[in-house]
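First the structure, which I've put down as structure tokens, then a few questions once you've had a look.
Removed from the display is one protein chain of the complex; every other protein chain stays in position.
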Amino acid sequence: MKAVGARLPRYDGLGHVTGRTQFVDDVRVGRTLWVKALRSPHHHAAITSMETSKAEKLKGVHAIVTCADVPKNVYGHLEALGVPADEPLLADGEVRYKGQPIAAVAAESEEAARAAVEAIEISFEEREPLFDIRKALDGEAPQIHQWGNVYPHYGPYNHRRVRKGDIEWAFENADAIVEGVYRPQAIEQMPMETQVALAVPEASGRLTIYSCTQAMYFSMGVVAAHLQVPLNKLKFIGGTVGGGFGGKVDTAADTVCALLALKSRRPVKWRWTREEEFLASSTRAPWHIEIADAVTNDGWILGRRMLTLHDSGAYSRFSPYGVTKHAFHHTGAYTIPNLRFDGFVVYTNRVPTTAMRGFGVTSVSFAVETHLTRVAHAIGMDPWQLRLKNANRIGDTSGNGVAMKDPSTVPVTLAAAERVGVELPAEFRQMTPEPRSGDLLPEHLREQQRLNGEDS
Amino acid sequence: MAKHRGRGFATIEYPTGMNQNGDPSQAWIKLKPDGRVDVFSGTVDIGQGSKTVHTQIVADALGVPYDWVTMDNTNTDSSAVCTGTFASRGTFIGGNAVRLAAERVRERIIDIASKELEIDPSDLEIENGEVIAKGAPQKKIGIPDVAGAATYNYGELISGSSTALKPFADVDDSTGQVEIEPHSAISYAACVADVVVDDETGEVVVEKLVQVYDVGRAINPTLVEGQIEGGAIMGLGLGLTENSYPYYPSPENRGGEFGAYLGPALHDLPELDNVIIENPSEDGPFGAKAIGEMANNAQPPAIATAIFDAVGVWVTEMPATPERVLEALEAKREPRRDGKRVIFDEHISVRTVSSNGGEGFLGVDA
Partner (left out) sequence: MKLTVNGIEQEIFSPPLTPLLHVLRDELDVTSPKAGCQQGGCGTCTVLIDGEPRRSCLTAVAAVDGSEITTLEGLGEPEQLSPVQAAFHERYAAQCGFCTPGMVVAATALIERKGGPVERDEVLEALGGHYCRCTGYVKIVDAVMAASRGQTGAREDEPETGEEAPVMIPGSPA
């Protein structure tokens, strides 16, 4: 029997249905301490003073860490990809979002840890926050990030660009220019298992970290960088996670547990409350997308101008990556030969946004698809036919110049139409993903084609 | 005051693997002396089923029964690098890592079997746990015997390792153009949403979603369905109910508990009709592309266009809550026409909302 293609039962299914699957919170290690964090009560403020000595003396408290305890406090998740670091593990001198961790306590019980957090003496001087990405470059906008309010490191640019073909020609020769604004919202990853980690100091000097990360080696690299230790000092145990959806790519609890375990010489566990998960863990980003499509009355999309603002929250995390991915897919499942795209990562005083299912592209799908139906109505064309006409075909090139090998815009669209009984003219019903020719290869689509199988 | 039916749809595409590549997954495999197979992979199973899918891939790539394969993805001491479970990369890149490692193990098995059977390796094939001479099926040796011979006679550990890695694709910052393909594959989907909109309350109910997914190859069709179903409900949340900032851009009134934050529950479940299409990828394991991440992308636009079909107004700030639908019904905004320009949503544009007309953002586009 072939395994591939078979409906074989889940490898881990019996564990799941009998309660034997061990998640991080189910691991039992003797003498484990509990962690609680002091988090910012303000959206944007300077930390004018902080004193932990009273809290340290409370009964049951074993260790408190602040930014001063972190060997490398500012480390970027994407430094390897050339995105500089901007976010401290624990706030240093200022806070830029409500819920930002400032200090963390390890104590004998959850209650003792909570009491110690409350006993940390801290004062703030509130600063004006920024929340509306559309106003980030207004003259009166508060400056909230060390790089300014917009990520400045796309090579020499402060935005991710796509330039293809002749955009001026497209807009001059269009019969209609259809413009719209799309604002998909932030949502929670909302895994049923909240962020959790357990760090155990071993006799050998190593740390064993039980982690709910979606990426063990990635998180191990993050912890090693903050701690400034080689990878052989760490062992990550994981691989079984109670839902992630992108939110557990951020290394949320591992590093703080590692620091507290080293300082207290005890196993320490940090299980975020549901409230922390909702309010202090990263979300999907809110986006602001403006599209102008240059179209002909018979339904060709000659060109697209697009402006995207991505609400990154207080720090960069994966946002520069997400906007690049967004840029690479801003034509959706269609071939548009003339393009001008500008995408900005904009900082605000909200929880940093991060990866979530469909990262960078969920926003494109919403904006582009809603817009195309509007375009169809504006020029009086059937929206199915508009899509099929402009669909990606073998040999077409994407916005960034990649030749398409196996596009399925046509088959999935036709299959959906058939499934719901949409009647299409024969010339549309008979479409395939095969290369454009005849009426489907007008002059304006010839130059973009790359049919000889080159990779790009 | 009435309920109105509407239908909308969307077609989408989604890339497999990290954008711009450079994201390795590595795996290694060894045989026990009785031929049973230990796979070490760093791919995290967040519920999507990578342990199952990778086991299926190894079983077929080696030619052994599925239940011979043990999957260990538990720790970084025994597993090699996996960049992570994100970017819909688990089946394609993680799957290719275990497939390529299994192919190396397969070669070693055939080499040892060749010595035992005294038949040239090129004349041997593996099927259902046995190494068999092509065209002479009576000449064969079981993999348990091969593994035993390797361990005790030849002093060899049958093992293999591999890395699935597509090189990093540099991007030209001035044009966004790339020299090499910046992803591993592209998956496609279409979704049709049937909705009912109550023009008195503004409530939108999604009655049915018809969804078509091209996943390249469904390694485990039931797990693919699971992704499609789970993604559909997440897409429904995006379209109708979920919002971390109910009064965005204001940060106030966030939901800090279930019930205050409106994730979809059982009662929100519409009728689903799912179709899986297989347009295999040249490079994916057994032709697979991906399914996980794209599964919540097609519903929000299908819902937004269905609302327009039902009541003739556009809601382009998501989610389409009753408040927003009622507001749109009341405002009845028409696009402004300026020559050949048809301008929707001007009231929420950067040019309108920014106090300096969006200078700095729109400047690059002028």
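Chains here go by letter, A and B, matching the order in which they are written, and residues are numbered from 1 within each.
Going forward, a contact is a pair of C-beta atoms (placed from the backbone, for glycine too) under 8 Å apart; a residue touches a chain by one contact, two chains touch by 3 or more.
For clarity, every value in this text was computed on a predicted model and none was experimentally measured.
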item: Which of B:233, B:290, B:311 or B:350 contacts the chain that the document leaves out; value: B:233
item: Sole contact to the chain not displayed, among A:75, A:210, A:245 or A:270; value: A:245
item: Contact with the hidden chain (one of B:10, B:59, B:158 or B:277); value: B:277
item: Residues of subunit A in contact with the chain not shown; value: 1, 5-10, 12-23, 25-26, 28, 189-194, 241-243, 245, 271, 273-275, 406, 408, 411, 415, 432-434
item: In subunit B, positions touching the absent partner; value: 46-49, 214, 218, 221-223, 225-226, 229-234, 257-259, 263, 265-267, 269, 272, 275-280, 282, 287
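The rule is simple: only the chains that are shown with their structure count from here on.
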item: Euclidean distance of C-alpha centroids - subunit A vs subunit B, Å; value: 15
